[in-house]
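Only a single protein chain was left out; the remaining protein chains are all shown in position.
Up next is chain A:
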């Protein structure tokens, strides 16, 4: 930091250091109170028992954690979370990619289509879930209405144990398409025109051009979406609370929903056990983030 205003040395310089801390301070106070202190508190809660009123009842060591991994219910929670993540991340990226590639061609009304396809992005988890709740309604919902025209019996979208997770995932895929499309369209828009032109001159076109030129150039965006989408899916809560309340038979109880259930539903106040689950969530997300920064990023094609 060399400033032509020769005052950043000596007393003046020391003053500026304090001023700098002062400018960081408002954000640091918020982070300290609502991120870092709660983080410490979560770890502390996770190694304590909890009494009926929800107060910590003393140090129990790793008991909450050993209970977690011997609890068949929790193993199911992990499986559901994994399945939900796979069922949402991959289809939502694939569909968005298809739309983005189609919109990239010389198609009339591109601007209209772009805006229209981005609309799901405006929906909150609550607004989208309530609409899907209406569509999924077994007695009078549109989905069963359409199926009835094809001669198919009414489907219990949200109460059939084998189907509920698929239905909630389907709604979630819809919620994520808008964001994925924005990222991929931005990536496609920034593709180097000279490379595309050179490939066209060499006779590459259509699918060949997409597969051999466009896709490799898009890998940074696709990789980014896999990471962000996975973390986003792991954090999903609203659609499960609104559509299935974790059921039927806990078959849609994901990790975050399980934390909510243990800590807050029916005045359970089981903060110790719920905090141990929260730490599992934290560790999973941190591992994925570390993967992003470390190992995998090097294999992605950057120019």
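Note that a contact is a pair of C-beta atoms (placed from the backbone, for glycine too) under 8 Å apart; a residue touches a chain by one contact, two chains touch by 3 or more; residues count from 1.
Note that contacts and distances are computed from a predicted model.
Visitor: UniProt name of the unshown chain, from "Basic membrane protein A", "ABC transporter permease", "Predicted Fe-Mo cluster-binding protein, NifX family" or "Cytochrome c-type biogenesis protein CcsB"?
Guide: UniProt lists the chain left out of the view as "ABC transporter permease".
Visitor: In the whole complex, not just what's shown, which of A:11, A:122 or A:201 touches the removed chain?
Guide: A:122
Visitor: Which of A:31, A:59 or A:79 touches the chain that is not shown?
Guide: A:31
Visitor: Going by the touch rule given at the top, which residues of chain A touch the chain that is not shown?
Guide: Residues of chain A in touch with the missing chain: 1, 3-5, 8, 13, 16-17, 19-21, 23-24, 26-28, 30-31, 33-35, 37-39, 41-42, 45, 95, 98-99, 102-103, 105, 107, 113, 115-135, 137, 139-142, 144-146, 148-149, 174, 177-178, 182-183, 186, 206, 224, 228, 231, 234-235, 237-238, 241-242, 256, 259-260, 263-264, 271, 274-275, 278-279, 281-282, 285-286, 289.
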